[in-house]
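A single protein chain has been removed from this complex, and every other one stays in its place.
Note that the chains are named A, B and C in the order they appear, and that numbering of residues resets to 1 at the start of each chain.
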């Protein structure tokens, strides 16, 4: 976790337990449950899996590197923009 | 005279006789008469009086510095553009 | 040339890296730490990057610009860590045969970098600090928070 999220979680690394077959969205939900002050409920937390922006429905595999991405200075990162 | 005009006239300085009360346009006409290959007849020769673009009807005074201005690389110099 | 470093950036080196005999135009953007924001005095900025992903995204920005503008010579350098007032945090240099593409591609490069590259900027004021562009992530009671925060209306997106 970086920047705002790192400071709010109090740590760069957080650990959550997820059942097999979980998605990126399941992970952000689990992190939110553990750190309710990470972001307001109405805000979507952007996630990167293996250094690439991922949709919430992307399945996670063991060994995946998952990062929560706070907004960058020019606005929310968009998968669309990244793929131009 | 500069650049193209200087080369075509074969000299940076040219001398023409003008009656009192002549204008910048009278001067370019006199220079054209002496150097017919300076510019084709349909092309207006831009003139600067005392280092400022001048209209053809601007009167000349003794001691005025008059230069004929070939087109610069981005297009013909325009008094309008100069006054923005 | 893609550089992500916590050392000072060398504008001349980045600019020179895109100069070629076939190019007639070179446009260079320098992003520097401004001494104020929203009426408050800024004392320094701090940039934090997700390094591996940031480098990859900077390369993607370069490649997408080359494709979209039909150009070949783009260099980007981004600094991380503390950047004091007046110092350079971002350099984008674009060279092309004609000037229009160089200007447009360079401007667009900065826009894309600030949208998709995971590098975060924290502004430090005399009385606190804030992460830039995280306004949506503030809670309603944030005014009570220990850090001071710039007011919402004073925080346009893509400010520098």
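Everything below uses one rule, namely that a contact is a pair of C-beta atoms (placed from the backbone, for glycine too) under 8 Å apart; a residue touches a chain by one contact, two chains touch by 3 or more.
Note that the coordinates shown come from a computational prediction; the quantities given were computed from them, not determined experimentally.
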Where the missing chain makes contact, among the chains that are shown: B, C
Absent-chain contact - pick from C:6, C:35, C:63 or C:127: C:35
Given B:4, B:18, B:33 or B:61, the one touching the chain that is not displayed: B:4
Missing-chain contacts mapped onto subunit C: 11-12, 15, 19-36, 85-86, 97-100, 102-103, 106-107, 110, 159-160
Residues of subunit B in contact with the chain not shown: 2-4, 6-7, 37, 39-40, 43, 48, 51-53, 67, 69-78, 81-82, 84
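Keep this in mind: only the chains that are shown with their structure count from here on.
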Centre-of-Cα separation between subunit C and subunit B, whole angstrom: 49
Euclidean distance of C-alpha centroids - subunit A vs subunit C, Å: 23
